[in-house]
Each structure stands twice: as structure tokens, then as C-alpha cells.
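One protein chain omitted, others in place.
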Amino acid sequence: MRPIATTRAATGIATGKLAVWWVLASEVVIFGGLLASYVMFRLGHPEWADAAALTNTKIGAFNTLVLLTSSLTAVLAHQAAERGNGRLAARYLYMTIGGAATFIGVKTYEWWYEISHGYTITSNGFWAFYYSAAGLHAFHVIAGAVIMAVVARDAARNLELHRVELIGIYWHFVDIVWIFLFPLLYIAK
Amino acid sequence: MAEPAVAVMAHHEEEDHAHHGPEGWLKYLWSTDHKVIAMQYMFTGMFMALIGGFMAYVFRMQLAFPGINVPGFGMVSPGEYNALVTNHGTLMIFWVAMPVLLAAFGNYLIPLMVGADDMVFPKINRLSFQIFFLSTIVILASLVVEGGGFAGAWTAYPPLSANETYNLTPLGSTLWVVGVGLEFVAFLLGGINFITTLMNSRAPGMRAFDVPIVVWMIVVASILFMLSVGPLLAGAIMLIFDQTLGTGFFDPATGGDPILWQHLFWFFGHPEVYVVLLPAIGVVAEIITTFARKKLFGYRIVIFTIVATGVLSFFVWAHHQFIAGIDPRMANIFTVTTLLISVPIAEMCFVYIATLYGGSIRLTTPMLWALAFIAEFLIGGVTGIFLGAAGADIYFHDTYFVLAHFHYTFFPIAIIGTFAAFSYWFPKMFGKMMDERLGKWHFWLTIIPFNFIFIPLFVLGMGGQHRRIYNYAHFPELAIPWFQNMRIVATVSLLVMLAAQLIFFYNCYKSWRRGQKAPRNPWRANSLEWTTESPPPHGNWRPDELPVVYRGPYEYSVPDRDDDYWPQSEPDGRGAR
Partner (left out) sequence: MGLVERVGHFFDDIGLIRIGSSYAADIDFLILLVLVAVGVWFLAAESVFMYFIVKFRERPGHKADYIDGTNKRHKRWITYPHLAVLAFDVLIVVVSFKVWHKIKMDLPENPDAVIRVIGQQWAWTFQHPGADAELDTPDDIFTVDELHVENGKLYHFKLEALDVLHSFSVPVWRIKQDAVPGRSITGWFQPTVIGEFDVQCAEICGFGHGVMAGRVMVEDPATHSAWIEANTPDAYAAVPAE
């Protein structure tokens, strides 16, 4: 039984959506703090470019593409949910999860490769940020995928369709964070 | 629907909250009722206040009588001293002030005061407490693990905090960071509930400027918290990596920078002091209007001042780092922003004082606490100005002057403000009136010793005494007899104050067991929580009796009315807005 409070909308915006935006606001400052620290360091340590040169831009670009595509399927899922087609929405969400899985798979390979070549989190400041920032992001990808699976399962039965949009918003955010990480960690050499 | 009654019951049990589900005390851990969660936060906070107070007792005994065997603790080694101070500060801020003022009263009051039956996300609310509970276990565990509790001050400056060869507490320091980090996550979740509940679930008719100040304050505080804690959470991750994996984010030897942590910490740390200040100030607004039977002087002014304070608070953090090795030109900027904060806060204080003008003041126990808050907080506030002036802070930084400054702000907030709120809403929470006579004894025996603890510390700070030093005998200029006597005065006053808390607990127990039954609205106040039973039932009101709002919360002594109060939900014949 949901409290009556949940059904009210004094602002005219659905409560769930409001909540997601506030979650994102707090996430923005977490990543903001981390990335701002990184940028400050990077400016103070030009020599980190040597380490950055060792990252694999191609793999990074591929993963960017994967995430962008998964954002697209998240949008399609939302559209399907708007039309009340829960099964289709679920199908698109599963595709998004597939994107997330690909992303993590590629990332695992990439890290395995780097670590086996001796570039670990303790190697120097750049690698420390590299693993921490990308790791924190990957954690968000995984968490998002898990929640998305729950939403998709309900959506397939036409339950709680409004959640499809909410997880979509979150997913775009995860995507945008990567859009910041990619140039900062891979391209800036 | 033709479901059999039993099925409805079962359904109810499964989905629904408080008084069903698992048996014993465990069931409370699984309740989603905002009032139960509020109590959980409050009693955890109260318990932690006793631990924090006990720690203060132990290290103050050591300071007054160096080297004695402190009754109930034993000898205090330098390492233990540092750990006690560190965790006293940590507990008092993160496990007392925040859970009680923000989480407990926020949870209890927001739905009741905006006329809703619960928070909008009861399960997230429950999750928030569970994470908080876990963080409590972690921080308490950190005190007793091998090597002892973390001893690098509540500010946890690296490299000391980052490297076990420096701090000698490998487990304690990591558990400390983990505990604090979990606690932050709990409050992030709680905050989302607070904000969305206020935004979306107000009773029909309740406009933004009909919301009681305390709700505004708690919500603004949650927003401040949410927007400032992120960088520190990121910093906490870096610090944990430095401690456990051996990265060098904060270690100059590997290209890191210890000052970075200070920026991350204080970018959060300064807004944090207003995070705890605002709820207390809100509580005071409710109480003084009720017991002066006065409309708040300038409701909108108060809202604007808190927003101004909130915004400014993001631009003052480096006043904690004037002499930490930052670019000296930055100190100029931060002196200006720091002093600017005095303007909105002064305005807020003036508004409260002006509210008393023309009132009909009743000095009940909650009112005494609220007035004492104003009187004492002013001391804490104005002494902040000495520190904000960078030139003077060269001398004051890390002396007992700073210490006395922030105890004159924190104590009014976390202790006085809490007692004010507790005694004011006790009838609502527990359905019984508190004993006024005992309440007043408790009040005076807390307030008077409080001043005798911390005024001497101002003088000691002025005399150059530094913080976090377990025995001043090593510093000839600080070991002189009259300084030592001041330390003894402070400690003895603390003993008196601690003893006085027994009155409080006795009062709680007695009132709860044998107190007079509380009516719905014992103080004849206006806000919505007083229109339901004491204590409110599950769901706060019967679903068909959820209130509708016709006016603001401070319509006291309106001319041409017989009553000197006018509840927000009383129809005025003009129909709902």
C-alpha cells in the first residue's frame, strides 16, 4: 500500500522524476569533485601525459559508441512505454542492458591488459585517477543495469511503466559522465 | 472488491509497515513508518550523544588532572587522547547533530507538518536508516579494533590519515572513513525523501510560504548537504585507496597533494555547519512564535536569509586553511566572503529578537531552551568573525579560541536545540506532558555549567593554548597555575552538566510512565501536526481526515478573533484555496 503522499504532485512533476533529478544532482557533485581534482592535478603535472599516452583510445572510443547506442535504446524503451507497450519497452531495456554488459566486458579486457602490463592503480597519479574514476563510473553502469533489469521485468508485465523513463534518465546521466571521462582520460595526451 | 477480510489483512501485513512483520525489536528495523524511523534515529543519536559526552568527560579529566586514572576509563595515553578527541568530534557532528536534528526531526515533522500520511518513499526512508545503523556499527567497531580508534582529528588530514606508518591505526582509520562514508550515503537517501516530500506532498491549499520555517530549514539543509558532500565522498574513496591499496592521491612523495583533501573536506565541512545550524534555527522559530503568541517577524526575510546563507556557505571553505599553505591571495577573497555571511545570519537573529516584540511570552521549558539558543549562539557567531579575519586567524588558528567558538555554535545547536525540540514535541511524540519543574531544573543545570566550560576555553585560547594536546606540562608557558585552574573549572563544570542529564532522563522516564495525558494541541499552536492525536496514529490522520490548509503557520493573536491562535487547517468560511 503506497502512502497517499506518494500520489500527490503539488509541483505538477511526478514524484519519481523529481527524486531522480535530485539523485542526479548529488551524483553530479560526486563526479564533479573527482574530475575537478583530476583536472587540477593534470594541469600541475604535465608529465602525466606520458602515462595517458598509454591508454587505448580505440577501445575507449568503441566503448563510447556502445554507451551512446545503449542510450538510444533507452530512449526507444521510453517511447514504447509512453505508448503503453510494456513488452516492447522491456525488449529495448534488455538491449540497453546488453550494451552495459558489452561495456563492462570491454572494460574488463582493457584493464586486464593494462594491469598485466604493469600499469596498476599504484603506478602513479594518472593511473590512480584512471582506475578510480573509470571504476566509479563502471560501478554506476553495473548498478544501473541491475535496476534496469528489475524495471524491465515489471515492464514486460505492463507494471510500473513510468519507471522506464526514470531509469532512462539515470542511464543518460551515466552516459554523460562517460562523455566527460573519455576525453579526460583517453584523448588528452 | 470482494476479497475476504483475512486476505486484506494478509496483504496489509505483507506490504505494510510498522507494527506487523518480524517480531521483537527487529520489527522496528523493518518499519517504514516515518515516525518509527524518526524514533530510531533519535534514540541512536541519544545513545551516541552519551558516548560522545563520555569521551569529553574522559579527555577533559585528563586535561584538568593530567595522568590520573580517570574513573570509568583508566589512564589516558597520548594515542588514546587523540582517538577520543577525534571520535568525540566525529560522533557529535555526524552521529548526534545530524541524525537527531536533521534525520529524526526531519522524519518526524515533515510529513506531519505538510499534512501528508508518510514520506513519499517509505522504503527508501527505511533503507536510509538501515545504512545509518550499519554506519553506526562500523564507527563503534572502529573504536575497539586492534590498534585503537582513528586518532587523526575529525578533519582527517592526510598524509597522517592516509598512511598507517604515520597514524599507527591501520584498521581504525579505514573503518572511520568507511563509517563516515556510509553515514553520508544514508543522509543522501534521507535527503531525497525530505526534498521531494516537501515539494510534492503538501496538503491541498498549502503554498510554499505556508510551510513552517522548520520544514523549510530542514529541506534547505538537506539540499546544502547534497550539493556539498559529493566531493568529499569522492575524496573518501581516494583516501580509502591511499590507505588500503597504496595509491598516492594525497601523498607528495608520489605526486599527490595533501592540501587537496583539505579543499574537499572543507568544501563540504563549512556548508555542513549550516546543515546542522538550519534545523535548529527552524525549531527555534516554531517555539518562539508559539510561546510569544506572535506572528514570525518577516517570514519571507527568514527564507531569504537562509537561502543567502546557503549560497554563501559554498564560497567560504578556505577560511579553515588560511595558514595551511594555500596561496595567500586566496585568504583575501575568503575573508570577504566569510565576513559577508555575518549579514544574513545577523538578520536572522534580529528577526527572532524582533518577533518577541509586543508578544505575550510564556517561559515554558521549550521556550527557555529556544531563548537560550539565541542568547548563546550569538556568542558563537560573533567569535566566528575573529577567525574570519585572516590577519587575526594567524594567531587563533587551532587554538582553543576556535574550539570555544565552535562549541558555542555546536552546543546550542546539537544540545540546546535538540532539547528545545524534544521538549516541545514530546507531547506529540509520546502522548504525555513532560514535567515542567524537572524540565526547568535540567535547563538551568545545563546552561550555567555550559558557559563555565567554554568561557575559560576562550581565555585559554587567547593565551595561546593549542588544540589536541593531551598534557600541557610539556609547554612551560601553558603549564602556569592559573591556566591549569581554568582547565579544572571547565572540567568540573562538565561534571556538573553531565550529572544534570540524569534529571533529563528521569524526567523522560517519569513523564512517559506517569505523565499527564497530552491533548492534541497542548501549546495551542497552529501547524498541522497539532491537529491529529498525540501520538499520531499510523498514517498520521484518518485517510478521510487529511488536513486542508487555509493560511500560514504563524497566525497568532490575529485581531478580532477570540482565540489567540488560528490553526492552519481551520476553515475560514471562504472555502479552500
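The first chain written gets the first letter, and so on, giving A and B; residue counts start at 1 in each chain.
The working rule: a contact is a pair of C-beta atoms (placed from the backbone, for glycine too) under 8 Å apart; a residue touches a chain by one contact, two chains touch by 3 or more.
Since we're looking at a predicted model, the values are computed, not measured.
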item	value
Missing chain: touched chains present in the view	B
Residue touching the undisplayed chain, where the options are B:Met75, B:Val144, B:Ala208 or B:Val336	B:Val336
Absent-chain contact - pick from B:Ala324, B:Met433 or B:Val548	B:Ala324
Contact residue for the chain not shown (choose from B:Ile374, B:Leu403 or B:Ala421)	B:Ile374
Option touching the unshown chain, where B:Leu264, B:Ala390 or B:Ala518 are the choices	B:Ala390
Where the unshown chain meets chain B, residue by residue	78-79, 81-82, 151-153, 157-160, 163, 166-168, 252-253, 258-259, 292-301, 323-325, 328-329, 331-332, 335-336, 339-340, 342-343, 346-347, 349-351, 353-354, 356-363, 371, 374-375, 378-379, 382, 385-386, 389-392, 394-395, 397-399, 459, 462-464, 466-471, 474-478, 554, 556-559, 564
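The criterion applied here is as follows: only the chains that are shown with their structure count from here on.
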item	value
Centre-to-centre distance between chain B and chain A (centres being mean Cα positions), rounded to whole Å	34
For the chain B and chain A complex, residues of the former touching the latter	12, 15-16, 111, 116-122, 188, 191-192, 195-197, 199-202, 206, 226-235, 237-238, 241, 245-249, 254-257, 260, 264, 267, 539, 543, 546
Chain B contact footprint on chain A (complex, rising order)	1, 3-6, 8-11, 13, 15, 18-19, 22-23, 25-34, 36-37, 40-41, 44-45, 121-122, 124-125, 128, 132, 136
